[in-house]
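Below is one structure, written out as structure tokens, with a few remarks after it.
Omission of a single protein chain aside, the complex is shown with its protein chains in their original locations.
Chain IDs A, B and C follow the sequence of writing; residue 1 opens each chain.
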Amino acid sequence: MVDKRMSLREAIARFVSDGDTVAMGAALEGLIPFAAGHELIRQRRRGLTFIGPISDALLDQLVGAGCVSKVVVAWAGNVSEGLGHNYRRAAEAGIPHRIQIEDHTNLTLALGLLAGALGVPYIPSRSGLGSDLPASNPTLRVIASPLDGQPLIAVPAIQPDVAVLHVQRADAEGRAHCWGALGVTNEAGLASRRIILTAEEIVPGDVILSDPNRIIAPHFKVVAVAHAPGGAHPSPAQGYYGRDHAFFGEYHRRSRTPDDFAAWLDEWVLRLPDRAAYVERLGAERWQSLTLRDHRFAATVDYGL
Amino acid sequence: MVDKRMSLREAIARFVSDGDTVAMGAALEGLIPFAAGHELIRQRRRGLTFIGPISDALLDQLVGAGCVSKVVVAWAGNVSEGLGHNYRRAAEAGIPHRIQIEDHTNLTLALGLLAGALGVPYIPSRSGLGSDLPASNPTLRVIASPLDGQPLIAVPAIQPDVAVLHVQRADAEGRAHCWGALGVTNEAGLASRRIILTAEEIVPGDVILSDPNRIIAPHFKVVAVAHAPGGAHPSPAQGYYGRDHAFFGEYHRRSRTPDDFAAWLDEWVLRLPDRAAYVERLGAERWQSLTLRDHRFAATVDYGL
Amino acid sequence: MPDYTPQELMVIAAAREVRDGEVVFVGMRLPLLAFALAKRTHAPNAAGLFENGILRDRPIDELLMTMSDPPNVSGASWCTSLLNVMALLHRGSADLGFIGGAEVDRFGNVNSSYVGNSRAPRVKLPGSGGACDIASHAGRFIAIIEHDRRRLPERVSYVTSPGYGSGGDWRRRVGLRGGGPSAVITTLGVLGFDAETKEAELRSIHPGVALDDVRANTGWPLRVSGSLAPTPPPARDELEIVRALDKDGIWTR
Partner (left out) sequence: MPDYTPQELMVIAAAREVRDGEVVFVGMRLPLLAFALAKRTHAPNAAGLFENGILRDRPIDELLMTMSDPPNVSGASWCTSLLNVMALLHRGSADLGFIGGAEVDRFGNVNSSYVGNSRAPRVKLPGSGGACDIASHAGRFIAIIEHDRRRLPERVSYVTSPGYGSGGDWRRRVGLRGGGPSAVITTLGVLGFDAETKEAELRSIHPGVALDDVRANTGWPLRVSGSLAPTPPPARDELEIVRALDKDGIWTR
């Protein structure tokens, strides 16, 4: 038994290097690993390629903090508020620096990760035909089907160096349960060379192994398990806390100018040592308002013999 | 709310026609829809194309009964006993008649179903390169990757007319929970034009909707829900009953000659009206010996708000 | 002054496009409200697909800010992968999809990626998300957009989500199998598309809007359908449902 528990600081220090390609936000608008993203900012990672279908405000923060040189995304902004100010500044004016953008659709990004998971060079799709995506993202190539000559888009394999997945509960060896909307969690984990888990709870292996169908990835790809309660805030973690809509709104307003963003970043990321301090800064009352009012337990199943 | 409950007899009569392509045994050695297969035999379906990665003895029975004219499979036989006598007789000697065989590997069959699910003409793979599969199954074509010229096998889409899935529990609208080894259940359901469910239990919708991550298919593809307790016997249904190894052994011995098989078929299929009669014929003691000795309940999860 | 906002009318007009029993690929904001409204009125058996992996039958009483908000998960009819729901869409199992965008053009092509040159954009928009997939593969799709000349140019500067391209049989020629746009619902009216040329034409005008206003706010000489009609105003119950859903008027006020 290999104990992979470590602090999030150590996990990021050991397993994400400058220049890595990093998949985050695989579950779409929920379970976004904000705690891990903030640790990337604190450790001043540079030159990252960010991969994620819909990254919500996390990508905007990483871009504004100067961590990202390339994005491979289907949608980037602030989901409930609209455009992402930092993302726009980088794409339109090179502030803080230029970023390269590979536009995908949700499906082509998922197929790219699936191809990466399978280790095949590409998977064909009709998404992108007739659009300008192949023009602005030359990795999406129009091909003729070898079976009947019909036009297809060959979506090339995407193999991130690391996927950071936030989950509800994990054991020390990196076996984890994750529930709710899953997005491309499965494909991102399998496509990546290694997986970092951040978890609301660390539980005994028996809890996880009691329901092997709910496990989200092969543990032998997991290199680190970091306990990070509240680690998805302001995005939701089903069964733990809801989405903090106001926080997204506040971030939107406070990222309109580079100076405002610098102040926000200082307050919520740079001046805080870790996620525990962040949750404390949110305050007990606000945290309480986000946590469960109404339990909805799943009907059990029996794996008996 | 559309109530899709009906007898298995009605489900097969209405939704499987002569000449259809039928996916069965998607979960591999467990949850094999033997009850539905026996109903196909009783209703004398002819000219079926049987699709399944590892179909265990069910395919052998359908072939012996003359229902099948073509098989699209990765493995066909009697898993714990070895070769399938009826399958051999059909393939080697045309008894009861010739069958066409499209050999796959487990992966190529899964990729074919995935391509069918996605509605793309093919998915590339390296499984099959250097083997004789493309020679005996010309649907597997060697192509050059349009990205780098490397050889690949183009696995063409497989879209069955109907997938028959045996599940642990389903509701009247066709939403179902299925657990244990899943094989290609997801891909077979999505690739098929319609789904017939046979279920150990019919439960209220609230039970199923309490755990949406465990639901196995979109209900709008389900055309029939048949209550069939014991419907996977002699294959196992996790949490309900184990595998009846002896039954597979007995079938193996009693299918060595066409006459022996005819007697077996008469006793276990043709002379019985339905699965309830089959379970009764097995006898309470034998059934009891297969059912759970030891419950292993999954740790619950909370979908609360 | 009517007793409702243009956004409320757009939601109601969009809801009326949903037929009972259809599988609908639902977007966020106005489409989500439209789908919720349709479920509560004439289309109780419509099923909603969400690109995060959700299939939902039961209506939700809370306003969702994103499709992954916990109330959208709890009680869903399937909570699976993005790939599984996109597979259904790509294969042709979605009857209808909704998309938004910054620009829609004469042939229903939609831009949500770049204003100006994509290599040096004046505005970088969020991108496709699932919009290109929906526009490409759904049985038909509907775009919802504010009506002004900037947003309805003759030709979008970037095609994120293909409509009818340059018209006629363009979709078939480029290899798309989805049906293309069936309507563009704007703040001034509803556009449809000519069955042959696939050019947009004004199908209905919202109450209180003049035809000249529509033309003046459209970036090309807009054709008018032979069956041009006024958009039926919101019914009392439609408005009540929309307002109950969007209590604080976040998207409709």
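As a convention for this text, contacts are C-beta pairs under 8 Å (C-beta built on N, C-alpha and C of every residue); 3 or more make two chains touch, one makes a residue touch a chain.
None of these values were measured; they are calculated from a predicted model.
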Displayed partners of the chain not shown (whole complex): A, B
Sole residue of B:Ser125, B:Thr139, B:Ser192 or B:Ser255 that reaches the chain not shown, by the stated touch rule: B:Ser125
Touching the absent chain when the full complex is considered, from B:Ala13, B:Ala91, B:Val207 or B:Ala276: B:Ala91
Selected residue (touches chain absent from view) among B:Arg141, B:Arg254 or B:Arg296: B:Arg296
Contact partner of the left-out chain, one of B:Ile95, B:Leu147 or B:Ala181: B:Ala181
Where the missing chain touches chain B, by residue: 27-30, 53-54, 56, 73-77, 79-80, 82-84, 87-88, 91-92, 101, 103-107, 110-111, 114, 125-133, 135-136, 150-152, 179-187, 235-236, 238-239, 242-243, 245, 248, 296
Hidden partner interface residues of chain A, rising order: 1-2, 116-120, 175, 186, 190, 209, 212-213, 215, 217-221, 303-305
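Note that in this section only the chains that are shown with their structure count from here on.
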B-C or A-C - the one linked by more C-beta pairs in contact: A-C
Closest chain to the centre of mass proxy, which here is the mean CA position: A
CA centroid of chain A to CA centroid of chain C, Å: 28
Interchain centroid distance [CA atoms averaged], chain B/chain C, Å: 40
Multi-chain contact residues (two or more partners), chain C: 54, 70, 73-75, 79-80, 90, 137, 177
Multi-partner residues of chain B (each touching 2 or more other chains): 118, 120, 213, 303-305
